[in-house]
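Input: a single structure, listed below in C-alpha cells.
One protein chain is absent from this view; the other protein chains keep their places.
In order of appearance the chains are A, B and C, and numbering begins at 1 in each one.
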Amino acid sequence: MQFLSDNAAPVHPLVWEAMHAADAADAPYDNDALSKRMDEAFSALFGRNCAAMWVATGTAANCLALTTLVAPHGGLVCHREAHVETDECGAPGFYLHGAKLLLAEGEGAKLTPQGIESVLAGITRGIHQVPAHAIAITQASEYGLAYRPQELESIGALAATRGLGLHMDGARFANAASFLGCTPDEAAGPVDTLSFGCVKNGGMDSEAIVFLDPAKADIARWRRKRAGHLQSKGRFLAAQVLALVEDGLWLTNAAAANAAAREVAAGAGARLLYPVEVNELFVRLSPEERAALRAQGFAFYDWDEGTARFVTSWAIRQEHASALGKALAAL
Amino acid sequence: MQFLSDNAAPVHPLVWEAMHAADAADAPYDNDALSKRMDEAFSALFGRNCAAMWVATGTAANCLALTTLVAPHGGLVCHREAHVETDECGAPGFYLHGAKLLLAEGEGAKLTPQGIESVLAGITRGIHQVPAHAIAITQASEYGLAYRPQELESIGALAATRGLGLHMDGARFANAASFLGCTPDEAAGPVDTLSFGCVKNGGMDSEAIVFLDPAKADIARWRRKRAGHLQSKGRFLAAQVLALVEDGLWLTNAAAANAAAREVAAGAGARLLYPVEVNELFVRLSPEERAALRAQGFAFYDWDEGTARFVTSWAIRQEHASALGKALAAL
Amino acid sequence: MQFLSDNAAPVHPLVWEAMHAADAADAPYDNDALSKRMDEAFSALFGRNCAAMWVATGTAANCLALTTLVAPHGGLVCHREAHVETDECGAPGFYLHGAKLLLAEGEGAKLTPQGIESVLAGITRGIHQVPAHAIAITQASEYGLAYRPQELESIGALAATRGLGLHMDGARFANAASFLGCTPDEAAGPVDTLSFGCVKNGGMDSEAIVFLDPAKADIARWRRKRAGHLQSKGRFLAAQVLALVEDGLWLTNAAAANAAAREVAAGAGARLLYPVEVNELFVRLSPEERAALRAQGFAFYDWDEGTARFVTSWAIRQEHASALGKALAAL
Partner (left out) sequence: MQFLSDNAAPVHPLVWEAMHAADAADAPYDNDALSKRMDEAFSALFGRNCAAMWVATGTAANCLALTTLVAPHGGLVCHREAHVETDECGAPGFYLHGAKLLLAEGEGAKLTPQGIESVLAGITRGIHQVPAHAIAITQASEYGLAYRPQELESIGALAATRGLGLHMDGARFANAASFLGCTPDEAAGPVDTLSFGCVKNGGMDSEAIVFLDPAKADIARWRRKRAGHLQSKGRFLAAQVLALVEDGLWLTNAAAANAAAREVAAGAGARLLYPVEVNELFVRLSPEERAALRAQGFAFYDWDEGTARFVTSWAIRQEHASALGKALAAL
C-alpha cells in the first residue's frame, strides 16, 4: 500500500487517451495544434489573458518561470523549507546564474508578510548584499497547507509595494484549489508566474508554466529551448495538460487524492503535525510504530526523527486509505 | 506527404506498448526497475561496460554529456554547421557556463583531423585564448554523412594525443549504424560520450546519454537533476529506450527510414548535394521546381537558396517515398 | 626599443601624483570624493549626462558594460577579430552567462552596417538560434583604424532600427579621438556604453565604463561588486581616471603616441597593411627582415606569417620612433 509519494503514480486513462490521439505527426516543437491551444485553455481556466507553456518537470517549470523575475545578481525570497531550496539540487542557482535564495521563516512552510519583511529588513548594506527581486510561495505548501486567497492578497500587496515579482510553485496547486473550493484565479492570487502541476495529478511528464502576466512568457520560451526543454514532439506534453485542464479532470483527480488523505487523517487524529488540507500527512510516529505500520504493508517516508510523511495520489485505492486510517487509529 | 523532418513522427507501436507496460507505480526518478536496466542494455549493445541515462531531448543529451568533458573556461571544437553551434539556441553556453565553441571546417559537416588541427593551431596566445577541452562530432553529420570507423579512429587518436575529450551527437546514430553495417561499437568509435537518439527513430520523448567511459556518468547525474531533467516518472523514458534498444527495433526503424531515402535518392540523381547515406537528402532545386513539388503535396524545408532538404522517418509510407522519387526524376 | 605594446608602459607622473594625493583614508569602495566625481567628469567630457565607474581592466570594462545590453540567451554581434572574441579567454561567455558572440566581417576589423546586416540575415530560425541583442565595435579597431562620426551614426541607426544595444570597446579611444580631431562625443557616437581606456594611455590599473545612457549604470554596479571588481580603495582608481580626463592629459598622451606612430609609418611606407591612424602599425616583413630589426634592438610582436605589429605608447622616446622609421625605410 503505497503512500510514499504522488509523484510516481500511474497516468490517468484519459491522459493516455489524449496522448494516443496526438500520435499522428504534427508540426514539431510547440507549433502543433495542441501546444497552440494552451494559452487559450489557461486563459479560460483563470478567467484572464494568460500565456502557458509545457515543460517536463516541476523543477524546470519553477526555474524557467523564475528566469523572468530574478536577474543573476538578485535574490529570491522563499521559505527555508521550500522545494526550490531543499530539493532541486541547486537548480535555481543554475537557471538563475547564481542568484541567491533568501530564506524566510513561517509556520508549516508558508510565508507570511511578516516573514518576508523580516528577510527584507536584513538587506541594509547596499551593493554588498544580494537585493531581493522576487518572492516564491508554494501552493499547497511543503507541509500540505493551502494559502487562503486573503493570504495571497497580502503577500501580493507586499510584493507590489516592494517592486518584487511573485512566483507560485503549484506542484499541488490542484489539491489546494480543490481544498479551497474557490476559483483557480483566487487560488493563484496576484502571482506573476505559476508552475501548474500535472505530473503528480494524473499526468506523465508534463507540467505547465502559466504566465498570468503574458508579457513574461517570451523570455521563458528562449530559456526553455536553451535548457534543452523544448521537445520536438511537444504535442504529447500539450495533450497531457489539456486532458487535465480543459474538462476539469485536474480537479476531479485532486479531489480524490484529498478525500483519501482526509480519511487517513481521521485515523491519525492528534498525531498530525498540521491540519490535513490537501494530500499530504505528517504524522508523529515512533520508530516502533513505523516499523509496525510497515510490517502491515504500508510504504511511506520518514520525514524526521519523530515524524513520517504519507502522501495520497489520485490513483489511490479507497481501501488502502481506509486501512491506513484504521491502522493509525489502532496504534 | 511529409518530408519535413523525422523529429515529429508518430511513436512506434512497440514503444507505446512498453510505455503502457510501465504504467504501474514504481520507484520515482531513475530508481525504477527499467531505469536501472539501462546500463546493462547499453553495455550489451556496445560490448563493453557503459553507463547510460535517459533525458528528454537531444539538446539536453549533448549538453549534459559535454559537462563531463568541457570546463567553463574551455572550448569545444565542432563543425561550423554542427547542431550544437547552429540550432540549440546557445544551450552549450548555458550548460557549460560560457565555454566557447571553436568552429572547424570540413566537407559535408564532417570533421577531419586536419580541420581540427587547423583550429588547434590557432590557439597560440596562452591565457588570452580559450583552450580546447573536447571535440564533438555528429554521427551521421548534419548533411547525412556517416563517419567510417577508420575516420573515427583517426579523430580519436588526435583527441587522445591532444588530451581532448570526444563526444558524439548521435541524433541519427541508428541511421548511421544501419548504413555502415558495422557493430554499434564500431559506429561509435573511441568516443567518451554519445547522445543516442531515440526521438527521431520511433521514440516519444527520450534520448539516451551513453558514457562509454562510465566514470563520467556521475557528474552528469547531478547536472541532469540540476537542469530539471530528472523526471519523477522516469520509467516511461527508460521504457522507450529499452523498447528500441533491447530487441533491435532501433536498427529496424533506421533501416526503414534509410531505405525510403535511398528510393528518393534514386529519383534525385545528380541533383543530390551529397551521397545519401542515411535518411536526409539535400537536393538542388529551383524555386519553381520546389513550388511544383509542393503543388503535388510534398512537404519539405528550404535549406538555402538553391537547395531543399527532405527527411524520411521510420514511419514513412513506402508509396510516398516512391512518389517523391518519381516526381524528382520527372522534373 | 620597446614596440611590443602600449599596455605595459610606465604610469604618467601626473597620474602618480594624483594617486599620492588620494592616499589619505576616505570612504571605502566608491563612496569617496574622487569616485563620486566621475559622473560629473565624464558628463563634462561628453557634453551630456553620463554615469561612469572605474574598473581595473578593459576586459572587465567591456564585459560589465555588456551585462546591461545582452541577456544570457542573447547574442552580441562583433567583428571576427574583435578583442572580445579573440583575446579575452571567453570572458564575455562568463559575464554574460553563456551569451554568444555572432561574428561579422569587415575590412580592418571595422564593422559596417552591411557586415552587421549580413549576420542578422542569418538569424531566421526563431527559437532555435541565438537572437542578437547588441553590437560591439572597437574604437580604434584592432587594426588601428578609427570609425568616422558618420560611420558611427550609420551603425547607430541600424542598432536603433533593429532594437539592439551598442557598445564601444575604447581601449584606444583616446588615440582615435586624437586622430579624428572631433569632440569626444562625436568620437563615441550613438553608443549606449563605452569602455574608456586609461591603462594604455598613462594609467596604472583603472579603466572607466561610461554609460551614455546613465540608467544602464545601476545593473553594472551590482555586477561589478559580484565580479569582485569593487575595490575598497577605489579612490586610487578614480584618481587615475580623473587625472587623465579632467585636464586633457588623455588627449596629450594619445597625441604623443600617435605622433610617434606616424613617424614610424613614414619609414614603413608601402609595407603598411593599413593606413596608420592611431598608435598601431601592421607592417609586412619577412622573417629575415624581422630578425634584422630585432638585431638592431627593436622589440615587437609577430602578427602573422607575413606581418609584424608595432605599438607606440605615450611614453615612447622620440628617438626610438625615429630609429625604427629609419630602420624600416632602410630595409
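Throughout what follows, contacts are C-beta pairs under 8 Å (C-beta built on N, C-alpha and C of every residue); 3 or more make two chains touch, one makes a residue touch a chain.
Treat the numbers as computed from the prediction; the structure is a model and nothing was measured.
Colleague: Which is it among C:R80, C:R162 or C:K233 that touches the chain not included here?
Modeller: Checking each option in C:R80, C:R162 or C:K233, the one touching the absent chain turns out to be C:K233.
Colleague: Please pick, from B:P131, B:P149, B:P190 or B:P214, the residue that touches the omitted chain in the full complex.
Modeller: B:P131
Colleague: Which of these, A:C50, A:C89 or A:L166, touches the one chain of the complex that we don't see?
Modeller: A:C89
Colleague: Quickly run down the residues of subunit A that touch the omitted chain.
Modeller: For subunit A, the residues touching the absent chain are 72-73, 75, 86-90, 92-94, 96-100, 125, 127-130.
Colleague: What residue numbers in subunit B mark contact with the hidden partner chain?
Modeller: 29, 71-73, 97-98, 127-128, 131, 219, 221-223, 225-226, 230
Colleague: Residue-wise, where is subunit C in contact with the chain that is not depicted?
Modeller: Touch with the absent chain occurs at residues 2, 4-5, 7-11, 16, 20, 23-28, 32, 55-61, 63-64, 88-91, 93-95, 199-200, 204-205, 222, 225-233, 235-237, 313, 315.
Criterion: only the chains that are shown with their structure count from here on.
Colleague: For subunit A versus subunit C, which are copies of one sequence, does the interface use mostly the same residue numbers on each side, meaning over half shared, or is it different?
Modeller: Subunit A vs subunit C: same; shared/all numbers exceeds half.
Colleague: Could you give the separation in Å between the centres of subunit B and subunit C, each centre being the mean of its C-alpha atoms?
Modeller: Each chain reduced to its C-alpha mean, subunit B and subunit C end up 42 Å apart.
Colleague: How many angstrom lie between the CA centroids of subunit A and subunit B, rounded to a whole number?
Modeller: Going by mean C-alpha positions, subunit A sits 34 Å from subunit B.
Colleague: Centre to centre, by mean C-alpha position, how many angstrom separate subunit A and subunit C?
Modeller: Measuring from centre to centre gives 49 Å for this pair.
Colleague: Pull out every residue in subunit C that's touching 2 or more other chains.
Modeller: Those would be 72-73, 97-98, 127-128.
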